[in-house]
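Removed: one protein chain of the complex. Kept in place: all other protein chains.
Coming up: subunit A.
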Amino acid sequence: MAAEIRNTIRFLLNHEFVELSDVSPVQTLLDFLRLDRRLRGTKEGCAEGDCGACTVLVGHLADGQLKYETVNACIRFVGSLDGCHVVTVEALAAPGGPLHPVQQAMVDTHASQCGFCTPGFVMSLYGLWMENPRPTVEAIERALQGNLCRCTGYAPIIRAAEVVSTIGEVGKDPLVAEREAIGRKLQALKDGKRVVVGEGGERSVLPASVDDLAAVYEAEPDARLVAGATDVGLWVTKFMRDIAPVIHLGHLDELRRISVDAAGVTLGAGVSYTEAYPAIVEHFPQLAELWNRIGGEQVRNMGTVGGNIANGSPIGDTPPPLIALGASVTLRKGGNRRSLPLENFFIDYGKQDRQPGEFVESVRIPFLAANARFAVYKITKRLDEDISAVCGAFRIDLDVGGRVADVVIAYGGMAGTPKRATHAEAALKGRAWDEVSIEAAAAAMATDYTPLTDWRASAAYRLLVAQNLLRRFHLETTGTETVRLDRKVGMAV
(Lines give C-alpha, C1' and ligand atoms only; values in the text may rest on other atoms or scores of the structure.)
Protein backbone atom coordinates (compact mmCIF):
# COMPACT_ATOMS: atom_id res chain seq x y z
CA MET A 1 0.00 0.00 0.00
CA ALA A 2 1.59 3.27 -1.07
CA ALA A 3 1.93 5.90 1.61
CA GLU A 4 0.17 9.23 1.43
CA ILE A 5 2.45 12.00 0.28
CA ARG A 6 3.09 15.50 1.62
CA ASN A 7 5.13 17.95 -0.46
CA THR A 8 6.44 20.22 2.25
CA ILE A 9 9.03 20.09 5.00
CA ARG A 10 7.63 21.37 8.30
CA PHE A 11 9.57 22.27 11.40
CA LEU A 12 9.91 24.80 14.16
CA LEU A 13 12.69 27.38 14.03
CA ASN A 14 13.08 29.07 17.39
CA HIS A 15 9.58 30.46 18.04
CA GLU A 16 8.39 30.19 14.49
CA PHE A 17 6.69 27.52 12.40
CA VAL A 18 8.36 26.95 9.05
CA GLU A 19 6.89 25.15 6.06
CA LEU A 20 8.96 24.82 2.90
CA SER A 21 7.95 23.37 -0.41
CA ASP A 22 11.06 24.34 -2.31
CA VAL A 23 14.10 22.77 -0.70
CA SER A 24 17.16 21.70 -2.60
CA PRO A 25 18.41 18.27 -1.52
CA VAL A 26 21.80 19.87 -0.86
CA GLN A 27 20.49 22.85 1.08
CA THR A 28 22.27 22.93 4.43
CA LEU A 29 20.71 24.20 7.62
CA LEU A 30 23.56 26.68 8.00
CA ASP A 31 22.96 28.31 4.63
CA PHE A 32 19.25 28.31 5.29
CA LEU A 33 19.77 30.13 8.59
CA ARG A 34 22.33 32.61 7.35
CA LEU A 35 21.20 33.30 3.80
CA ASP A 36 17.46 32.67 3.80
CA ARG A 37 16.57 33.68 7.35
CA ARG A 38 19.42 36.13 7.94
CA LEU A 39 20.05 34.57 11.33
CA ARG A 40 23.75 35.28 11.37
CA GLY A 41 24.65 34.34 14.91
CA THR A 42 25.41 30.83 13.68
CA LYS A 43 28.81 30.90 11.98
CA GLU A 44 30.58 28.94 9.30
CA GLY A 45 34.07 27.96 10.37
CA CYS A 46 34.88 24.88 8.33
CA ALA A 47 31.76 23.57 6.56
CA GLU A 48 32.71 20.02 7.43
CA GLY A 49 31.37 19.43 10.92
CA ASP A 50 34.68 19.75 12.69
CA CYS A 51 34.90 23.21 14.26
CA GLY A 52 31.46 23.60 15.84
CA ALA A 53 31.06 27.32 15.05
CA CYS A 54 27.72 26.42 13.45
CA THR A 55 26.40 24.45 16.42
CA VAL A 56 22.64 24.66 16.93
CA LEU A 57 20.25 22.52 18.89
CA VAL A 58 17.82 20.26 17.13
CA GLY A 59 14.96 18.85 19.14
CA HIS A 60 13.20 15.75 17.87
CA LEU A 61 10.65 13.35 19.23
CA ALA A 62 12.11 9.95 19.88
CA ASP A 63 9.29 7.59 20.78
CA GLY A 64 7.27 10.52 22.05
CA GLN A 65 10.06 12.08 24.11
CA LEU A 66 11.40 15.45 23.01
CA LYS A 67 15.19 15.51 23.07
CA TYR A 68 17.45 18.40 22.19
CA GLU A 69 20.85 17.65 20.75
CA THR A 70 23.68 19.72 19.39
CA VAL A 71 24.29 19.35 15.68
CA ASN A 72 26.54 20.92 13.07
CA ALA A 73 24.26 23.08 10.94
CA CYS A 74 26.87 23.15 8.17
CA ILE A 75 26.36 19.51 7.25
CA ARG A 76 22.76 19.04 8.32
CA PHE A 77 20.42 19.04 5.37
CA VAL A 78 17.25 21.07 5.69
CA GLY A 79 15.36 18.21 4.12
CA SER A 80 16.07 16.09 7.19
CA LEU A 81 14.47 18.54 9.62
CA ASP A 82 10.85 17.56 9.14
CA GLY A 83 9.16 17.42 12.52
CA CYS A 84 12.10 18.96 14.38
CA HIS A 85 12.64 22.06 16.48
CA VAL A 86 15.73 24.03 15.48
CA VAL A 87 17.07 26.32 18.18
CA THR A 88 19.73 28.89 17.30
CA VAL A 89 21.73 31.26 19.48
CA GLU A 90 19.27 34.03 18.65
CA ALA A 91 16.64 32.26 20.77
CA LEU A 92 18.65 32.46 23.97
CA ALA A 93 18.38 36.16 24.72
CA ALA A 94 16.17 38.88 23.35
CA PRO A 95 18.02 41.83 21.78
CA GLY A 96 18.89 44.18 24.62
CA GLY A 97 17.41 41.76 27.16
CA PRO A 98 19.23 39.88 29.89
CA LEU A 99 21.71 37.27 28.82
CA HIS A 100 20.94 33.58 29.15
CA PRO A 101 22.80 32.02 32.13
CA VAL A 102 25.17 30.20 29.76
CA GLN A 103 25.93 33.45 27.97
CA GLN A 104 26.37 35.34 31.22
CA ALA A 105 28.77 32.70 32.49
CA MET A 106 30.83 32.99 29.31
CA VAL A 107 31.04 36.79 29.69
CA ASP A 108 31.87 36.60 33.40
CA THR A 109 34.72 34.14 32.92
CA HIS A 110 36.25 36.02 29.95
CA ALA A 111 35.56 32.99 27.81
CA SER A 112 35.41 34.80 24.47
CA GLN A 113 38.22 36.55 22.68
CA CYS A 114 37.65 36.88 18.96
CA GLY A 115 34.09 35.68 19.52
CA PHE A 116 33.66 33.81 16.26
CA CYS A 117 33.49 30.34 17.77
CA THR A 118 31.55 31.65 20.76
CA PRO A 119 27.93 31.13 19.64
CA GLY A 120 28.82 27.51 18.88
CA PHE A 121 30.32 27.05 22.33
CA VAL A 122 27.28 28.70 23.88
CA MET A 123 25.02 26.22 22.14
CA SER A 124 27.15 23.22 23.11
CA LEU A 125 27.24 24.35 26.73
CA TYR A 126 23.52 25.07 26.61
CA GLY A 127 22.85 21.53 25.39
CA LEU A 128 25.04 20.16 28.17
CA TRP A 129 23.59 22.36 30.91
CA MET A 130 20.00 21.36 30.14
CA GLU A 131 20.85 17.71 30.63
CA ASN A 132 23.60 18.04 33.22
CA PRO A 133 23.54 21.35 35.13
CA ARG A 134 26.56 20.54 37.30
CA PRO A 135 28.86 18.70 34.95
CA THR A 136 32.27 17.26 35.75
CA VAL A 137 35.27 18.53 33.81
CA GLU A 138 35.22 15.25 31.93
CA ALA A 139 31.61 15.81 30.87
CA ILE A 140 32.39 19.36 29.82
CA GLU A 141 35.32 18.25 27.74
CA ARG A 142 33.19 15.60 26.10
CA ALA A 143 30.47 18.13 25.29
CA LEU A 144 33.10 20.41 23.75
CA GLN A 145 34.96 17.84 21.67
CA GLY A 146 33.31 19.23 18.56
CA ASN A 147 34.08 22.89 19.24
CA LEU A 148 37.36 24.50 18.28
CA CYS A 149 38.58 27.70 19.85
CA ARG A 150 41.86 29.17 18.65
CA CYS A 151 42.12 32.06 21.11
CA THR A 152 41.42 31.15 24.71
CA GLY A 153 43.12 27.83 25.29
CA TYR A 154 39.71 26.69 26.63
CA ALA A 155 40.39 27.19 30.35
CA PRO A 156 37.86 30.05 30.76
CA ILE A 157 35.25 28.16 28.74
CA ILE A 158 35.54 25.21 31.09
CA ARG A 159 35.16 27.62 34.01
CA ALA A 160 32.05 29.06 32.38
CA ALA A 161 30.49 25.61 32.15
CA GLU A 162 31.25 25.08 35.82
CA VAL A 163 29.54 28.26 37.01
CA VAL A 164 26.40 28.36 34.83
CA SER A 165 24.28 26.84 37.55
CA THR A 166 25.25 29.57 39.99
CA ILE A 167 23.67 32.04 37.56
CA GLY A 168 20.43 30.40 36.50
CA GLU A 169 18.22 27.40 37.09
CA VAL A 170 17.64 24.84 34.41
CA GLY A 171 14.00 24.52 35.39
CA LYS A 172 13.33 28.09 34.34
CA ASP A 173 14.85 27.68 30.93
CA PRO A 174 12.19 27.96 28.22
CA LEU A 175 13.21 24.75 26.44
CA VAL A 176 12.86 22.87 29.69
CA ALA A 177 9.83 24.64 31.09
CA GLU A 178 7.89 24.47 27.83
CA ARG A 179 9.07 21.10 26.70
CA GLU A 180 5.68 19.46 26.84
CA ALA A 181 4.03 22.19 24.84
CA ILE A 182 6.75 22.12 22.22
CA GLY A 183 6.54 18.35 22.14
CA ARG A 184 2.82 18.58 21.41
CA LYS A 185 3.49 20.95 18.55
CA LEU A 186 6.02 18.56 17.07
CA GLN A 187 3.70 15.61 17.59
CA ALA A 188 1.07 17.47 15.63
CA LEU A 189 3.50 17.70 12.71
CA LYS A 190 3.79 13.91 12.55
CA ASP A 191 1.12 12.95 10.06
CA GLY A 192 2.56 9.60 9.03
CA LYS A 193 2.93 10.68 5.42
CA ARG A 194 5.80 10.18 3.08
CA VAL A 195 7.40 13.56 2.42
CA VAL A 196 8.62 14.37 -1.05
CA VAL A 197 9.94 17.82 -1.87
CA GLY A 198 11.50 18.94 -5.11
CA GLU A 199 11.01 17.74 -8.64
CA GLY A 200 12.58 15.00 -10.75
CA GLY A 201 16.15 14.27 -9.83
CA GLU A 202 16.21 17.14 -7.35
CA ARG A 203 14.06 15.39 -4.80
CA SER A 204 14.36 14.77 -1.09
CA VAL A 205 12.26 11.90 0.15
CA LEU A 206 11.40 11.12 3.76
CA PRO A 207 9.75 7.68 3.75
CA ALA A 208 6.78 7.20 6.05
CA SER A 209 8.12 3.98 7.55
CA VAL A 210 10.83 1.39 7.10
CA ASP A 211 8.53 -0.58 4.81
CA ASP A 212 7.97 2.57 2.83
CA LEU A 213 11.74 3.12 2.72
CA ALA A 214 12.22 -0.40 1.37
CA ALA A 215 9.66 0.27 -1.32
CA VAL A 216 11.00 3.67 -2.26
CA TYR A 217 14.61 2.53 -2.39
CA GLU A 218 13.85 -0.63 -4.33
CA ALA A 219 12.05 1.47 -6.90
CA GLU A 220 14.85 4.00 -7.01
CA PRO A 221 18.12 2.23 -6.20
CA ASP A 222 20.26 5.11 -7.49
CA ALA A 223 18.95 7.41 -4.79
CA ARG A 224 21.35 8.39 -2.01
CA LEU A 225 20.50 7.17 1.48
CA VAL A 226 21.32 9.78 4.10
CA ALA A 227 21.14 9.18 7.83
CA GLY A 228 23.36 11.48 9.91
CA ALA A 229 25.03 13.15 6.90
CA THR A 230 28.31 13.37 8.79
CA ASP A 231 30.08 12.07 5.72
CA VAL A 232 27.62 12.75 2.90
CA GLY A 233 27.38 16.34 4.14
CA LEU A 234 31.01 16.83 3.14
CA TRP A 235 30.41 15.39 -0.33
CA VAL A 236 28.22 18.41 -0.81
CA THR A 237 30.06 21.14 1.09
CA LYS A 238 33.56 20.10 0.03
CA PHE A 239 33.26 18.29 -3.27
CA MET A 240 30.05 19.92 -4.54
CA ARG A 241 28.83 16.49 -5.55
CA ASP A 242 25.27 16.10 -6.68
CA ILE A 243 23.69 13.55 -4.41
CA ALA A 244 20.06 13.82 -5.41
CA PRO A 245 17.65 12.22 -5.22
CA VAL A 246 18.09 11.84 -1.49
CA ILE A 247 16.26 9.48 0.83
CA HIS A 248 16.48 10.58 4.45
CA LEU A 249 16.41 7.97 7.20
CA GLY A 250 17.08 9.89 10.38
CA HIS A 251 13.42 10.48 11.23
CA LEU A 252 12.42 6.82 11.19
CA ASP A 253 11.79 5.70 14.77
CA GLU A 254 11.72 2.07 13.67
CA LEU A 255 15.31 2.33 12.49
CA ARG A 256 16.32 3.83 15.83
CA ARG A 257 15.33 0.82 17.92
CA ILE A 258 17.77 -0.83 20.26
CA SER A 259 16.82 -4.29 21.44
CA VAL A 260 18.60 -6.47 23.92
CA ASP A 261 17.99 -10.18 24.32
CA ALA A 262 19.77 -13.00 26.07
CA ALA A 263 22.42 -13.34 23.39
CA GLY A 264 23.20 -9.82 22.29
CA VAL A 265 22.25 -6.30 21.28
CA THR A 266 20.62 -5.30 18.03
CA LEU A 267 21.00 -1.73 16.87
CA GLY A 268 18.72 -0.35 14.20
CA ALA A 269 20.78 1.18 11.41
CA GLY A 270 19.50 4.66 12.25
CA VAL A 271 20.61 4.60 15.89
CA SER A 272 22.99 7.47 16.51
CA TYR A 273 26.20 7.00 18.48
CA THR A 274 24.65 9.04 21.27
CA GLU A 275 21.51 6.92 21.35
CA ALA A 276 23.53 3.72 21.33
CA TYR A 277 25.86 4.87 24.09
CA PRO A 278 23.93 3.68 27.17
CA ALA A 279 23.42 0.19 25.77
CA ILE A 280 27.01 0.03 24.57
CA VAL A 281 28.39 1.07 27.95
CA GLU A 282 26.15 -1.39 29.75
CA HIS A 283 26.90 -4.41 27.63
CA PHE A 284 30.29 -3.62 26.11
CA PRO A 285 32.05 -1.33 28.59
CA GLN A 286 35.30 -1.90 26.70
CA LEU A 287 33.80 0.19 23.88
CA ALA A 288 33.03 3.20 26.04
CA GLU A 289 36.30 5.05 25.51
CA LEU A 290 36.24 4.53 21.76
CA TRP A 291 32.61 5.63 21.61
CA ASN A 292 33.50 8.86 23.39
CA ARG A 293 36.21 9.53 20.86
CA ILE A 294 34.07 9.19 17.73
CA GLY A 295 33.90 12.65 16.18
CA GLY A 296 32.68 15.35 18.51
CA GLU A 297 29.42 15.47 20.43
CA GLN A 298 27.58 16.99 17.45
CA VAL A 299 28.80 14.24 15.15
CA ARG A 300 27.84 11.56 17.66
CA ASN A 301 24.38 13.10 17.85
CA MET A 302 23.99 12.96 14.09
CA GLY A 303 26.07 10.01 12.93
CA THR A 304 24.80 6.46 13.03
CA VAL A 305 26.39 3.08 13.49
CA GLY A 306 24.55 1.89 10.38
CA GLY A 307 26.02 4.75 8.38
CA ASN A 308 29.50 4.06 9.70
CA ILE A 309 29.17 0.52 8.37
CA ALA A 310 27.31 1.15 5.13
CA ASN A 311 29.79 3.87 4.21
CA GLY A 312 32.51 1.20 4.00
CA SER A 313 35.36 3.47 5.02
CA PRO A 314 38.61 1.70 5.93
CA ILE A 315 39.01 4.12 8.82
CA GLY A 316 35.52 4.00 10.32
CA ASP A 317 35.64 3.69 14.08
CA THR A 318 33.08 0.96 14.72
CA PRO A 319 33.85 -1.82 12.19
CA PRO A 320 37.08 -3.11 13.79
CA PRO A 321 35.57 -3.69 17.24
CA LEU A 322 32.30 -4.95 15.78
CA ILE A 323 34.17 -7.45 13.64
CA ALA A 324 36.16 -8.57 16.67
CA LEU A 325 32.92 -9.03 18.56
CA GLY A 326 31.51 -11.16 15.76
CA ALA A 327 28.78 -8.73 14.76
CA SER A 328 26.53 -9.34 11.80
CA VAL A 329 24.51 -6.99 9.62
CA THR A 330 21.03 -7.42 8.31
CA LEU A 331 20.42 -6.07 4.85
CA ARG A 332 17.02 -5.50 3.39
CA LYS A 333 15.75 -5.10 -0.13
CA GLY A 334 12.05 -4.68 -0.57
CA GLY A 335 10.57 -7.35 1.65
CA ASN A 336 13.65 -9.58 1.65
CA ARG A 337 16.23 -9.64 4.37
CA ARG A 338 19.58 -11.38 4.65
CA SER A 339 22.21 -11.38 7.33
CA LEU A 340 25.93 -11.79 6.99
CA PRO A 341 28.96 -11.50 9.23
CA LEU A 342 30.09 -7.88 9.27
CA GLU A 343 33.59 -8.71 8.10
CA ASN A 344 32.17 -10.22 4.91
CA PHE A 345 30.29 -7.02 4.16
CA PHE A 346 33.55 -5.22 3.36
CA ILE A 347 34.80 -6.56 0.05
CA ASP A 348 37.34 -4.03 -1.09
CA TYR A 349 38.11 -0.34 -0.90
CA GLY A 350 34.86 1.44 -1.81
CA LYS A 351 33.06 -1.88 -2.39
CA GLN A 352 30.62 -3.57 -0.05
CA ASP A 353 28.35 -6.58 -0.34
CA ARG A 354 25.23 -4.54 -0.88
CA GLN A 355 22.90 -4.95 -3.87
CA PRO A 356 21.19 -2.07 -5.66
CA GLY A 357 18.14 -1.09 -3.63
CA GLU A 358 19.41 -2.93 -0.58
CA PHE A 359 20.09 -1.12 2.68
CA VAL A 360 21.56 -1.89 6.08
CA GLU A 361 18.64 -2.35 8.42
CA SER A 362 20.30 -3.42 11.66
CA VAL A 363 23.48 -4.56 13.31
CA ARG A 364 23.58 -7.47 15.71
CA ILE A 365 26.33 -7.60 18.34
CA PRO A 366 26.54 -10.85 20.31
CA PHE A 367 27.59 -10.73 23.94
CA LEU A 368 31.08 -11.81 24.81
CA ALA A 369 31.60 -15.29 26.17
CA ALA A 370 32.17 -15.29 29.90
CA ASN A 371 35.86 -16.07 29.62
CA ALA A 372 36.54 -13.84 26.62
CA ARG A 373 38.76 -10.80 26.76
CA PHE A 374 38.14 -7.90 24.46
CA ALA A 375 39.63 -4.46 23.86
CA VAL A 376 39.74 -1.76 21.23
CA TYR A 377 42.36 0.96 20.84
CA LYS A 378 42.17 4.00 18.63
CA ILE A 379 45.39 5.77 17.69
CA THR A 380 45.18 9.34 16.45
CA LYS A 381 47.30 12.44 16.18
CA ARG A 382 44.98 14.32 18.52
CA LEU A 383 43.20 12.50 21.32
CA ASP A 384 39.66 13.60 20.55
CA GLU A 385 37.72 14.35 17.38
CA ASP A 386 40.27 12.81 15.11
CA ILE A 387 40.17 10.03 12.54
CA SER A 388 42.11 6.87 13.32
CA ALA A 389 45.58 6.38 12.01
CA VAL A 390 45.10 2.87 13.30
CA CYS A 391 42.23 1.32 15.19
CA GLY A 392 42.86 -2.13 16.59
CA ALA A 393 40.32 -4.49 18.15
CA PHE A 394 41.14 -7.76 19.88
CA ARG A 395 39.10 -10.62 21.26
CA ILE A 396 40.48 -13.82 22.70
CA ASP A 397 38.92 -16.83 24.33
CA LEU A 398 41.32 -18.85 26.44
CA ASP A 399 40.74 -22.51 27.14
CA VAL A 400 41.10 -24.00 30.58
CA GLY A 401 44.77 -24.59 29.94
CA GLY A 402 45.33 -20.90 29.26
CA ARG A 403 45.74 -21.49 25.54
CA VAL A 404 44.15 -19.36 22.87
CA ALA A 405 40.99 -21.18 21.85
CA ASP A 406 39.67 -18.42 19.66
CA VAL A 407 41.05 -15.10 18.55
CA VAL A 408 39.90 -12.25 16.34
CA ILE A 409 42.14 -9.30 15.58
CA ALA A 410 40.75 -6.58 13.33
CA TYR A 411 42.24 -3.27 12.31
CA GLY A 412 41.10 -0.12 10.66
CA GLY A 413 43.63 2.07 8.88
CA MET A 414 45.80 -0.85 7.84
CA ALA A 415 44.21 -1.80 4.52
CA GLY A 416 41.54 -0.73 2.03
CA THR A 417 38.86 -2.13 4.30
CA PRO A 418 38.53 -2.88 8.00
CA LYS A 419 40.46 -6.14 7.96
CA ARG A 420 41.39 -9.08 10.17
CA ALA A 421 45.01 -9.99 10.87
CA THR A 422 44.63 -13.60 9.82
CA HIS A 423 48.31 -14.51 9.96
CA ALA A 424 48.68 -13.02 13.41
CA GLU A 425 45.54 -14.83 14.52
CA ALA A 426 46.93 -18.11 13.18
CA ALA A 427 50.16 -17.54 15.05
CA LEU A 428 48.20 -17.26 18.26
CA LYS A 429 45.57 -19.93 17.88
CA GLY A 430 46.23 -22.95 20.06
CA ARG A 431 49.27 -21.31 21.62
CA ALA A 432 49.89 -20.19 25.16
CA TRP A 433 48.81 -16.58 25.77
CA ASP A 434 52.33 -15.44 26.54
CA GLU A 435 55.00 -13.12 25.29
CA VAL A 436 56.53 -15.69 22.97
CA SER A 437 53.25 -16.19 21.12
CA ILE A 438 52.62 -12.45 21.03
CA GLU A 439 55.99 -11.78 19.44
CA ALA A 440 55.35 -14.48 16.87
CA ALA A 441 51.96 -12.95 16.12
CA ALA A 442 53.43 -9.44 15.91
CA ALA A 443 55.99 -10.70 13.40
CA ALA A 444 53.26 -12.43 11.40
CA MET A 445 51.28 -9.21 11.32
CA ALA A 446 53.84 -7.77 8.92
CA THR A 447 52.51 -10.22 6.34
CA ASP A 448 48.90 -9.30 7.05
CA TYR A 449 49.12 -5.68 6.00
CA THR A 450 50.88 -3.27 3.70
CA PRO A 451 49.51 -0.02 5.07
CA LEU A 452 49.65 3.35 3.34
CA THR A 453 51.70 6.39 4.16
CA ASP A 454 49.55 9.48 4.31
CA TRP A 455 49.03 12.63 6.38
CA ARG A 456 47.71 10.64 9.32
CA ALA A 457 50.67 8.30 9.65
CA SER A 458 53.48 6.59 7.78
CA ALA A 459 53.29 2.93 6.82
CA ALA A 460 56.11 2.17 9.24
CA TYR A 461 54.35 3.79 12.18
CA ARG A 462 51.06 2.11 11.33
CA LEU A 463 52.60 -1.33 11.33
CA LEU A 464 54.66 -0.74 14.45
CA VAL A 465 51.70 0.65 16.34
CA ALA A 466 49.50 -2.21 15.18
CA GLN A 467 52.03 -4.63 16.59
CA ASN A 468 52.38 -2.65 19.80
CA LEU A 469 48.63 -2.56 20.32
CA LEU A 470 48.66 -6.35 20.33
CA ARG A 471 51.43 -6.14 22.93
CA ARG A 472 49.35 -3.68 24.91
CA PHE A 473 46.36 -6.02 24.79
CA HIS A 474 48.50 -8.84 26.04
CA LEU A 475 49.88 -6.74 28.91
CA GLU A 476 46.42 -5.55 29.87
CA THR A 477 45.00 -9.06 29.92
CA THR A 478 47.85 -10.60 31.88
CA GLY A 479 49.22 -8.09 34.35
CA THR A 480 48.50 -5.17 36.56
CA GLU A 481 51.14 -2.91 35.11
CA THR A 482 50.07 0.57 34.03
CA VAL A 483 50.10 0.55 30.26
CA ARG A 484 47.82 3.49 29.47
CA LEU A 485 47.90 7.22 30.07
CA ASP A 486 45.93 8.28 33.09
CA ARG A 487 43.25 10.67 31.87
CA LYS A 488 42.11 11.33 35.41
CA VAL A 489 45.29 13.17 36.35
CA GLY A 490 44.31 16.45 37.96
CA MET A 491 40.58 15.82 37.68
CA ALA A 492 38.58 16.84 40.69
CA VAL A 493 36.96 13.76 42.19
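One rule holds in what follows: contacts are C-beta pairs under 8 Å (C-beta built on N, C-alpha and C of every residue); 3 or more make two chains touch, one makes a residue touch a chain; residues count from 1.
Criterion: contacts and distances are computed from a predicted model.
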| item | value |
| --- | --- |
| Undisplayed chain, where the name is taken from the UniProt record, one of "Thiol:disulfide interchange protein", "Xanthine dehydrogenase molybdenum binding subunit apoprotein", "sn-glycerol-3-phosphate transport system permease protein UgpA" or "Cation acetate symporter" | "Xanthine dehydrogenase molybdenum binding subunit apoprotein" |
| Given A:D50, A:E361 or A:E425, the one touching the chain that is not displayed | A:D50 |
| Per the touch definition above, residue among A:H110, A:R134 or A:R184 touching the missing chain | A:H110 |
| Among A:A3, A:L99, A:L189 or A:I258, residue touching the chain not depicted | A:L99 |
| Absent-chain interface as seen on subunit A, which is shown | 31, 34, 38, 40-48, 50-51, 53, 88-90, 92-93, 95, 99, 102-104, 106-108, 110, 112-119, 122, 140-141, 144-145, 147-158, 234, 237-238, 240, 377, 379-387, 389, 454-458, 460-461, 464-465, 468-469, 471-472, 475, 481-487, 489-491 |
